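Note that this complex is displayed minus one protein chain, with the remaining chains in position.
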Amino acid sequence: MPLDYRRFNGPEDSIPYKRFTKDFVKSYDELFKELLDDKGVRKDGRALSEARSMCMFFARADMVSQAKGSAYVELRKTKVVCSVFDPREIPHQNEFSELGQIFCEVKFAPFSCPRRRRPHAPDAEEKALSVALRKALEPSVCRHMFPNYQVDVFIYILENDGACLSAAINAAGLALADAAVPMYDIITSCTVAVIGDKMFVDPTEAEEYLATTNPDTPINHGLLTLSTLSELKQISDFIQIGSMDVVSVTNAMEVLEKECEKLVPLVQKVLVANVLKCFAQRKRLEEEANEREKALNSKMEEWKKLLNAG
Amino acid sequence: MAGLLLSPTEKVFIVHGVQDDHRSDGRTNIDYRPMELETNVVSHATGSSRLRLANTDILVGVKTEIDVPTPEKPDLGKIEFYVDCSANAAPQFEGRGGEQLAIGIAKLMQAAYHSSDAFDLKQLCIFEGKQCWKIYVDILILECGGNLCDAVSMAVKAALFNTKLPSVKAALMDGGNIDLQLSDDPYDAKSLDIGTAPLLVTLCKIGDKCVVDPSAEEESCSVISVVVGVTGNPSSYSTEENVSDSAKESKFTTIEMVGSGSVAPKTLKDAMNQGMVAAKLLDKALGEALLRERQETQVKTKKHSYGFLR
């Protein structure tokens, strides 16, 4: 990273002040108790099996005007923008490939997380997310339509409050459909965090953090993300980390499948609304063009008359 | 595998065989090919191993260093994985060609070793909050004959089994700094507790069924494989009877999909169960082999070497 040596750059390492706050020294159990109250309601008022998408799924296609297709997905505090561009030449490629490629880049905004991110080089998490996103999208796009070329998919995470991979996949699916990139099916994705026998559907960052830290007792814990192609009944990507036994993984998978299924009508609605909007826009443009043409024609008639008269 | 061409009939033959749990080389769907394993092969490493599985050749060296633990987790050590794809293995690995593959494998290993159920980082702690061991696992791919993940994870487990950390004789507090004195005696060292270290099993989807350890021909019939990381059973890695009679339940530490295809939900569930069974068998066999080798070296002071090293 380039350093500005004309300024005072501060010490090389520092200790975040949060380490001295009360929250930092909390034990695992205390943190866990904070996530759920006695009635089994989560901190943000949701039930365990309630996804944020069900109440606050805000997606809008056609968001970035420069891109061919774009989408914005918001799950309460997780906010993701995606833009898709037309096929372009793959740089530094020297082998013929039958299938086109999808180039994915996930980026976190510097202010997206509690800790500041370096805005320059992509870090390991961003790289991992990019790879996961590409893997999830590959089976859904008709890649044989653009051999030797690549479609660019850029994801910018404005704010991250958990489940950012599934938000990114959902946004990318919408943006690809908006960009009229040929696709086999709609892609939907969901995340679940498992702690013990509790399953937090669509977890927040705090829930995600606890699910991936090691508990004191050997209980099931982990984070699972699943993306599906609903009409074809296929799973395009499945990622699990943590430590879980077979039963727990299978149960979580079933929950995830159901959640992904629930998302499909919402995504369909957004796409249909978008198509209608596009058609309305086209119609309006055509009408305007017709009007202009009429005006021009009448002007022409006027001039002709003048010419003939003169 | 590049350069391998199969006719449609040959592919159909393989696919049909797999459906009936019978493969062209006589194995069933959960059988591995014979492999060669040897530990303590590199003199400059703390622990090392070499594994040859069919045409895949992996050399793993473990190096240790003393480091400062992260402030968030003062009582945990560190472990890091580095994969190097040598251009000897395949010409396309030349330069940065193997980088993507190497990062992918390293990431998978890191994810599999993330949970404390898989590898307890507490055993690497020397002085809480001040000093800990940091283990560098360097994985060198000497020859690439498919099924890299499985071979790498086995070689890593063997190398960690072979690793001995010198015991700490004294620690002098000098102000805020700690001065450690390590033992010079090569026999005054403790082995790592790696019984639960995970093994990765790659399940290659062919038709509706999955196979472990696919040959190059079988790989060309498949578009996607599922990689599962499964924790090991500590009792297979210890000669003492009483260490843990109640064999710990094996758990998934990571699941990922590799390749560009998609799978049906049922196939994925079957694959996970199959991976669990295969991993248990593999873990047991690996433990037996490692214990046998350790016994042999104890009886004969000079180890009989099979491989090309030494």
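Order of writing sets the chain letters: A and B. Residues in each chain are counted from 1.
Quick note on the criterion: a residue touches a chain if its C-beta (ideal position, glycine included) is under 8 Å from a C-beta of that chain, and two chains touch if they have at least 3 such contacts.
Operating definition for what follows: contacts and distances are computed from a predicted model.
The listed choices are "Exosome complex component CSL4", "non-specific serine/threonine protein kinase", "DNA repair protein rad9" or "Checkpoint protein"; the UniProt protein name belonging to the chain that is not shown reads "Exosome complex component CSL4". Touched by the hidden chain within the whole complex are the displayed chains A. For the options A:D38, A:E89 or A:D197, the residue in contact with the chain missing from this view is A:E89. Although one chain is not shown, part of chain A still touches it, namely residues 68-69, 86-90, 93-96, 142, 145-149, 151, 177-186, 229-232, 268-269, 271-276, 278-279, 281-282.
In the analysis below, only the chains that are shown with their structure count from here on.
Between the Cα centres of chain A and chain B there is a gap of 33 Å. Touching chain B in their complex are the following residues of chain A: 15, 19, 99, 124, 127-128, 131, 135, 138-139, 143, 212, 214, 218, 220-222, 224, 229, 232-246, 249-250, 253, 257.
Across the complex, chain B meets chain A through its residues 71, 103-104, 107, 111, 114-118, 226, 231, 248-258, 260-265, 268-269, 272-273, 276.
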